[in-house]
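A single protein chain has been removed from this complex, and every other one stays in its place.
For chain A:
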Amino acid sequence: MTVAKGDDEATPGIELGVVASEFATVKVTLEQGGSGARLRVEDLRADAVRYLDALELESLVWAPEDWWRRLLDPSLHRWRDAGRGPEIESLPPG
């Protein structure tokens, strides 16, 4: 999985809509092309995109609550002091 900046090659898609709150604004598009379907998720506030395939989406459905809590830690990814500590860290389970 990679985070792509901006639009890559145009793939025909069905724009499903924008999921927004006061904290985030994300556009979701269902794309059909190549050899299958994927979900295009774009952070409209930061101009960043991630593509999710069916198995990744299914894994999201089954991911435990604790995993989601860790995912929401800003230090886990976007705002991480990469050079100053363990590569991945977050609040411990629970």
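Keep in mind that, in the parts below, contacts are C-beta pairs under 8 Å (C-beta built on N, C-alpha and C of every residue); 3 or more make two chains touch, one makes a residue touch a chain; residues count from 1.
In this text, contacts and distances are computed from a predicted model.
Chemist: The complex lacks one chain in this depiction; which UniProt name from "Aromatic ring-hydroxylating dioxygenase subunit alpha", "Cytochrome c553", "Coenzyme Q-binding protein COQ10 START domain-containing protein" or "Glutathione-dependent formaldehyde dehydrogenase" does that chain carry?
Modeler: "Aromatic ring-hydroxylating dioxygenase subunit alpha"
Chemist: Which listed residue (A:12, A:36 or A:74) would be found touching the missing chain in the intact complex?
Modeler: If we include the chain that is not displayed, A:74 is the one touching it.
Chemist: Kindly note down the residues of chain A that lie in touch with the hidden chain.
Modeler: 21-24, 65, 68-69, 72-76, 78-81, 84-86, 89-92
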